[in-house]
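Heads up, one of the protein chains got dropped from this complex, but the rest are sitting where they should.
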Amino acid sequence: MNRLISGKSFIVLIVLAVVLIFFYPRVMDSYFLHLTIAIFLAMILASSWDILARTGQVSVGQAGLFGIGAYASALLYQWIHLPPVLGILAGGILAVILAVGIGYLTLRLRGIYFSITTIAFAEALAVIWLMIPDITGGAMGVSTPPLFGGNRILAYYLILAILALVIMTVWLIEKSRLNFAFTAIRQNEDVANVMGINPTRYKVLAFMISAFFTGLAGGFYSHYNTYIIPYEVFGLNVSIACLVMPIFGGLYTILGPVIGTILVKVIEEFLRVTVPYGHQIAYGLILVVVVLFMPDGLIGLWKKRIKPLFLKKSSVG
Amino acid sequence: MNDKILLSVNGLSKHFGGLAAVQNVSFSIRQGEIVSLIGPNGAGKTTVFNLLSGVFSPSAGTINLDGEDITGKRPFEVCQKGVGRTFQIMQPFPQMTVLENIITSSLFGRVPKISLSQAEEEAVELCKLVGLGDKQNTFPRNLTTPGQKRIEIARALAVKPKLLLLDEVMSGLTPTETIEAIKLVRSLRDKGTTVFLIEHVMKVVMGISDRVIVVHHGEKIAEGTCAEVANDPKVIKAYLGEHAEDTKESMC
Partner (left out) sequence: MVDWASLLQSLANGILIAGLYAAVTLGLTLVLGVMGIVNFAHGELIMLGAYSSFWLFTLLGIDPLLSLALSGVLLFFIGTGIYRFTIWPIMKDPPLNQLLLTLGLSIFFQNLAMILWKTDSRTIITSYSGMSLDLGIIHFGLTRMITFLISVVLTVLLVVFLSKTKPGRAMQAVSENNTASWLIGINVEKTYLLAFGVAAALAGAAGALVSTVMYTFPMVGFKLSLKAFCILVIGGLGNIPGTLFGSLILGITESFVGTYIPEGSGWAEGISFVLLIVILIIKPTGLAGTRRE
């Protein structure tokens, strides 16, 4: 109980780290590296959403935070040539500031207020962006020079570092008192309150953490992609992707959002070719199917249905 | 028992729309006392507890705990000031084990804060104290009603309350369990906790309380020792029609 990590998983982690740091970027060709970067980016979004979901709150407007992160670092580069890595950090911080504002307004109310406000927030940012093109670049968007002069391996290391930071944060949350506060609030806010937990405070905290990483991801995206437009970074598709991936994988776990992201990306990549318009229909279907038939996502399915099939023999004996 | 007043309530009222669930109720409780709050169904007892623990904010009146005005404070603040409570309708966190339920309370209800490992140790102790020692790692849904009530009590105790509010924790217990529970309450008092409890079982009330407060239709109609209250014509009248007979029997 006291040891934070078991010997076996420690070895797995070391092996994984070595592979991801030393071998993977050398073995993979440029296209696969690009795909990996996209998937890692999505994993960051998925895990960040899940951090907030642990308090029972559903953000339908992560695109607002993602877009703010993206624009902050792109515009800061344009205005004062702030180095991308600092710009990305600034994007994360700006997202946190916005999250505090929205959080304090809505998170003391019933959860639905938060969901409604976040969805409206992302759309409102898109409106604002179009209306003040002198500052924001308007519908034409903003472009930046390629990240690290187009060196994909360095970009890969940067996104890997951010992803590692997210996963570590989730893991630390799980091992700390925050886990008790978040879980208690999710399961029964009123009772948590009577037991000494300030629900608003912890929900805002969770939203801040979530916003920080989502903002970082946005900042990274703008420099890596070299070009952003409001419709895309503030778009509903981003917000929906942020929630479908962890829900599909399994909420409130470290691995759920990771696995969910990989599968959703694979499905999406496949559909993008066959269904040019509206391939995000898969997102809708996944949400409906998961809510109706697999309440704990893929992780739950594995634990409840598939794992027992393998264990049957040994458990009988 | 000493003479220091721990809780004093003045002119407390709570209205729900047109309904006055609690009306102009005043009383005080001394440190180390065991006081019962009784009254017919729907009299407003649970509402008084909800007001004391900050779940509702009062429509009028003040609540003073240990010399500090806590009127209108939010539940978590009240809890951290030293009020622990149970819920009449048991509300354990369903996806936490019994132990985790109690740890949560130890972690956040205590001032100053304690570490996770310390909270875990204390929770294990509390589990044993309330008789859930062998059920630590089960989930609340696997426990019977009395079992779940034990979780409620342990969670309330985990905050190390100065004032413990128990809402009908003994209804539905077997006679032996009831005797155990009474022993537990007494031992808590001996360790310095002040206990304010709602009970319907008159034998318990009479056997345990230093004083009794009676409410009816949201108003306080009597207060005093068991004997005083039991012979109060207003109290007898309040209980008449509902379960007058058995009340009289058990009260006297």
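Each chain gets a letter, A and B, in the order it is written, and its residues are counted from 1.
Here, a residue touches a chain if its C-beta (ideal position, glycine included) is under 8 Å from a C-beta of that chain, and two chains touch if they have at least 3 such contacts.
Note that the coordinates shown come from a computational prediction; the quantities given were computed from them, not determined experimentally.
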- Message: Going by the stated contact criterion, tell me the shown chains that border the hidden chain.
- Response: A
- Query: Considering the whole complex, which of A:Gly150, A:Gly284 or A:Pro308 touches the chain not shown?
  - Reply: A:Gly284
- Item | Per the touch definition above, residue among A:Ile93, A:Ala124 or A:Leu165 touching the missing chain | A:Ala124
- Item | Selected residue (touches chain absent from view) among A:Ser47, A:Gln62 or A:Thr106 | A:Thr106
- Given the full complex, what residues of chain A touch the hidden partner chain? 56, 58, 60, 105-106, 109, 111-113, 115-117, 119-121, 123-124, 127-128, 130-131, 236, 240, 243, 247, 275, 277-281, 283-288, 290-292, 295
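Heads up, the rule we're going with is that only the chains that are shown with their structure count from here on.
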- Query: Which residues, counting only chain B, touch chain A once they are in their complex?
  - Reply: 53-55, 74-76, 79-80, 85, 87, 91, 93-96, 100, 103-105, 107-110, 116-117, 119-120, 155, 158-159
- Item | Interfacial residue positions of chain A with respect to chain B in the complex | 1-2, 176-177, 180-181, 183-184, 187-188, 190-199
